[in-house]
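Encoded as structure tokens, the structure appears first; notes follow it.
Note that one protein chain is taken out, while the other chains of the complex remain in position.
This part shows chain A:
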């Protein structure tokens, strides 16, 4: 359609800054007069705090202060954007091993770390609930003895299916429950030719963004300024304003380059700890977590899912029933939404005439869980897809055929009343199957597996963007969306250059400073390309309209007579003025600028939820060493159904990255509790994919059908290929060894045991 700048794999300017070491990450940021914080953490799972003796720590060299819950009792000392249950510092009791109990502030990191050892916390142990079964048992000890008012997050209500609860139920460890369904599931089961039932276990994961959570905060004269590793600086701002009772405009949150996010840096993490430390001491305070502390700050919800599906003899799905239980840890954080999404995403992009899903997010005395790339989809999809593959085996049809029979076509709804599917998923499936079959090896212990998913993506459509046209024709783009590696800084420059008809090299993108860049709800759910892209297109159109009006004054003609040219305007007599010349001449000097504003809400093309569907379509082939159980990935095949790839290499990069993280969770990664604490809260024992794990063949395909609501028909990417990987690997391993695994990761020991079991 004649685009010039978008659709090309342009070099990302931010990458140049990053290869020289010049790029600034939060961990590199300092403030004048800054002190350093270290956190005193609980060394037990569940206990009443009977005393905190800080005298010895306070006497330590260089120690400025020791902050405990008592010091911040006058604040609203809790946060949580859905359920405000998350105490900044343990108050009265600790709910998990690793929970912050006090913050030591000192002149140096080393001095703070030394003094942490000198804080004496006395406890009285309480019985702990370390897993969901213990937590849901009759008479189980409560993780929270009170219920908390919901914060009334509008998007949460819109994105899930929560019934407004009327009567206050008895307190339990159930953090949140979501149900979804239609039709008569039991009647359909009774009529089914085959009913297939199984249970899967999705492991407790850790995102491992390589830059651990950190923040530097300065509270001064009734204003708070924080630089942090937040994906959603505006959401963090709102939480912090609530804590200190400040107007939103007096809280400034800035997110520089992030060393990875993958959803794990969504919402509030260490910002309140650094901020209260600054509030108490009157000094800017920096807090940087270790990887171990980061693991205890936010992990991924583990899940146990029971699934039962009824089929006609030809493989047509008649009914599906899911029961999802997630271990969400000691605080809700974003787990209610993760659960809501798992409920939406577990049954897949299939025609399901009768459906029943129940999802429960459960408090336990373990590290809090929250968002992770894929957002409930990896958990739910593992259940839905392995169940489908088992059914295919039972019915004697292929994994491809059972999907061909049931996949929805473009425009069909999988959630009633929501946006119809905006993708050709059956065509994507054929691409994957064709690639896998082409390179299938005829060797023993070899299996292929593939999987599909569709995620209601984009989150809630509230986005704003600004473009500022300078007197030399260069362009500033402002967005509250965070650059965490995914490439939005470069992508937004491409969109602005395209819309304004200027060279990419004159566009500079500034992001994620709540006092400077315009509002953006979140950086998540693969939304930036679609939603910020649309807001930016509108901002560019607004800037062009203003420039036309100004040019009309200069040309002394009607605004309607001014035409748009690339980077310029033309008057009715053919006179042309560049953008810079319009600005200069209108203001009457070598000064001034023109700002275009773009606003996006639930309206028009983005009225129907979700803004778009993110398709996941992957295939793998595995080869297993029968002696050791080691699974080698022979093929990895992905399709990015992105509508239009604004930067194709960047899309491929997102897909390979997401798929590789998915392979990590499928084959190696799992946090394991041993008693009160994790047995492997470090990167030595929590094994993530390494270079030697690279699949032998990698085929990253892009399907461009211009079927998204975003700019040029684009839709988001970045989560899709992670979501169905677990199920694809499980199916491939099952076909290679002839037995169905019921849990991930498929470590050598597990695979070996699976092969050796009778």
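Note that contacts are C-beta pairs under 8 Å (C-beta built on N, C-alpha and C of every residue); 3 or more make two chains touch, one makes a residue touch a chain; residues count from 1.
Heads up, the rule we're going with is that contacts and distances are computed from a predicted model.
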{"item": "Name of the absent chain as recorded in UniProt (options \"ABC transporter permease\", \"Sarcosine oxidase subunit alpha\", \"Fe-S cluster assembly ATPase SufC\" or \"(2Fe-2S)-binding protein\")", "value": "\"(2Fe-2S)-binding protein\""}
{"item": "Contact residue for the chain not shown (choose from A:291, A:427, A:554 or A:632)", "value": "A:291"}
{"item": "Per the touch definition above, residue among A:650, A:702, A:717 or A:730 touching the missing chain", "value": "A:650"}
{"item": "Residue of A:485, A:518 or A:727 touching the missing chain in the full complex", "value": "A:485"}
{"item": "Absent-chain contact - pick from A:110, A:187 or A:248", "value": "A:110"}
{"item": "Of A:91, A:281, A:316 or A:474, the residue in touch with the unshown chain", "value": "A:281"}
{"item": "Touching residues on chain A - with respect to the absent chain", "value": "9, 11-12, 14-16, 18-25, 27-28, 54, 58-59, 61-68, 71, 107-111, 207-212, 257-262, 280-281, 290-291, 484-487, 649-650, 652-654, 656-657, 659-661, 682-684, 688-692, 694, 698"}
